[in-house]
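Only one protein chain is missing; all other protein chains are in place.
Letters A, B and C mark the chains in the order given here, with residues in each chain numbered from 1 onward.
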Amino acid sequence: MTDHKIINDPVFGFIRIPKGVLLDIVAHPDFFRLSRIRQLGGANMVYPGAQHTRFQHSIGAFHLMSKAIRTLQTKGVEISEAEATAVEAAILMHDIGHGPFSHVLEHTLTSGVNHEEVSLMIMEKLNQEFDGRLTLAIKIFKDEHPRHFLHQLISSQLDMDRLDYLRRDSFFSGVTEGNIGSARIIDMLDVKDDRLVVEKKGIYSIENYLVSRRLMYWQVYLHKTGVAAEHVLINALNRAKDLARQGVELPCSPALQFFL
Amino acid sequence: MTDHKIINDPVFGFIRIPKGVLLDIVAHPDFFRLSRIRQLGGANMVYPGAQHTRFQHSIGAFHLMSKAIRTLQTKGVEISEAEATAVEAAILMHDIGHGPFSHVLEHTLTSGVNHEEVSLMIMEKLNQEFDGRLTLAIKIFKDEHPRHFLHQLISSQLDMDRLDYLRRDSFFSGVTEGNIGSARIIDMLDVKDDRLVVEKKGIYSIENYLVSRRLMYWQVYLHKTGVAAEHVLINALNRAKDLARQGVELPCSPALQFFL
Amino acid sequence: MTDHKIINDPVFGFIRIPKGVLLDIVAHPDFFRLSRIRQLGGANMVYPGAQHTRFQHSIGAFHLMSKAIRTLQTKGVEISEAEATAVEAAILMHDIGHGPFSHVLEHTLTSGVNHEEVSLMIMEKLNQEFDGRLTLAIKIFKDEHPRHFLHQLISSQLDMDRLDYLRRDSFFSGVTEGNIGSARIIDMLDVKDDRLVVEKKGIYSIENYLVSRRLMYWQVYLHKTGVAAEHVLINALNRAKDLARQGVELPCSPALQFFL
Partner (left out) sequence: MTDHKIINDPVFGFIRIPKGVLLDIVAHPDFFRLSRIRQLGGANMVYPGAQHTRFQHSIGAFHLMSKAIRTLQTKGVEISEAEATAVEAAILMHDIGHGPFSHVLEHTLTSGVNHEEVSLMIMEKLNQEFDGRLTLAIKIFKDEHPRHFLHQLISSQLDMDRLDYLRRDSFFSGVTEGNIGSARIIDMLDVKDDRLVVEKKGIYSIENYLVSRRLMYWQVYLHKTGVAAEHVLINALNRAKDLARQGVELPCSPALQFFL
């Protein structure tokens, strides 16, 4: 009997999920749902390898978070066991509210509600199921915990979300030069006055990260074909909405029907 | 103006599709359909990275075929331009008849018809659209061309189909030790008495390939969780068929309804 | 101020060497000497990339040892802090007695003394310099510590030495199919009745490891060109010895002169 489950990740290798609240999240249907949502909506029209899911991304961001916490601890930053687990739980759930083709949906079906709000709603629901074991995670996610650098690890210019998705999107799209040095960047992290900072000698790694990010936007995220495919989808959905309002019956799943 | 299109593949890098009949196949909706069919039905229940599609696999197998032909030609095996294009076209289309969860479908909805027969039907259809430019490809696919080693490159113990899928399934599942030396094996191929053979010094590469294949069956293809997931799906579909026969109206797409 | 040094390894990424006796070993000139000794004597005649050194290999084996210890601990095998450091120190030093072209030397200059004996002599010397901090490491290395599985981690059919060198030699030679699944094998290790064992479900990984090892012997370690190059060198050295005995003065370094 081990105290963890292992997930095999083509990007980072074996990732251990410790038993307890973290494994409870990963095993929950609301989380597993992410395994049917692609990370990069329409980009696979151009990059056939870009089939990876938000499930994989969330697991990868969790993995980097564990590394970051351990690095900060070895540099003398005090992070309690409870805080560590909470910030790991929070990064696991940071995308839990994403729907298929997220940005498409935000512009059509769920207009007025963005995926961050949905994520938070699902976290609150899970927290009830889990008897409050996610309370600290949610506080950190909402930046209501007094130690703000923990929130910055989840959401900032250098959060574990971005470090994972740039690396992962580069890996699966085959745009190899978008590969950022996530291990090096994490190794250079520190905390000063409750803010996440980067050691001086990390400056070129950061510049490289910024240029790689721009390259990924140029080559992948904003590629005209992928963007065009999303626009076609948006228009199709809006047209469906119009028709539905006029009383036309459309062949679609009950879940989609609900939104039309 | 170049004479080819490039597809970026995380496994093999840039793959060039020459203009002409090969690019016509890749650009056809019947081929692009494969980009929505996962290579490994239920394996992504266990290996979250295994989201890769039959589209990617078909492109990769084509890439290895080009390499194999060039290798054989440099060893003095005569292969005409027409034969080369035909065998490349045939490997591109070898999986074109696959449906979602292929083996599941074969046991439920399309019982009596396997995916190879569907592939052949679609090839014939495309051949009409393409004014007979696929005739030689289809002959080679059916092993009706007098040079049988060309068929063996598509379908045999060491065909380009297997060389690609073992490598690719290893890559995306993260089961790295399933990595076979496809470049080395291709480099050792030769033709003797119209049969595909392997040079003597390739014997250990072949043994390694066989063991890797077994390892992939054990760890990935026959993993209990993935197999179980497929059985659940088979039972669900058979139950749906029963209910449909009893007149129960089921909420599903018109395409699925057709088969029930 | 951190509590460790980082070494950047192309095979395993960042490897942390904790301050204390482990870093003292790595920083010692007797250890650094290994950075001028190639892991694969004459194999770079055939595989130009095989320039990697026993320094890199020793660091890599240390890295795998840390992983193995942590894995065993999470499975409930008790390993004290002192034992963990000792076994890590022992694997770091396991090759410290190697000379250039080790097997060549053993057959010519240092006949009668093999490299294991030299390693042990250097360890004893370092132990004096380090005020006895290596005593337990040496006991484990000599299998005189009552817990024999610790010795097996250093020297057995599945020791960390082999797991590193197969992986590393595959990486640097470019013989990619020699790549063993070291992470998976380590993850399957356990201890039963003071013996290192492998979990049942690891059987195919072990078979794959054995076949990969044989492939590496065939393709790399026993490649005729590399073996021939070593024989030429042995004959040249023996001839030099003969001439030196006859009083001929040979142009060579004082260190070599000493052995002639």
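Observations on the model:
Simple rule for what comes next: a contact is a pair of C-beta atoms (placed from the backbone, for glycine too) under 8 Å apart; a residue touches a chain by one contact, two chains touch by 3 or more.
None of the values given here were measured: they were computed from a predicted structure.
Touch, as defined at the top, links the missing chain to these shown chains in the whole complex: A, B, C. The omitted chain makes contact with just one of the residues C:F62, C:F101 or C:F171: C:F171.
In the complete assembly, the contact with the undisplayed chain comes from B:D187, out of B:D30, B:E83 or B:D187. Only one residue from A:D3, A:E144 or A:E177 touches the chain missing from this view: A:E177.
Only one residue from C:P29, C:G112, C:P146 or C:P251 touches the chain missing from this view: C:P251. The missing chain, though absent from the display, is touched by one residue of A:I6, A:I37, A:V197 or A:L215; that residue is A:L215. Seen from subunit A, the chain kept out of the figure touches residues 175-177, 179-181, 184, 204-205, 207-209, 211-212, 214-215, 218-219.
Mapped onto subunit B, contacts with the missing chain fall at residues 1-4, 6, 13-14, 74-76, 183-184, 187. In the full complex, subunit C touches the omitted chain through residues 7-11, 13, 35, 38, 44, 47-49, 51-53, 55-56, 59, 171-175, 251, 253-254.
Everything that follows uses one rule, which is that only the chains that are shown with their structure count from here on.
Centres computed as Cα averages put subunit A at a distance of 41 Å from subunit C.
Between the CA-based centres of subunit B and subunit C the separation comes to 43 Å, rounded to the whole angstrom.
The set of subunit C residues touching two or more other chains comprises 184.
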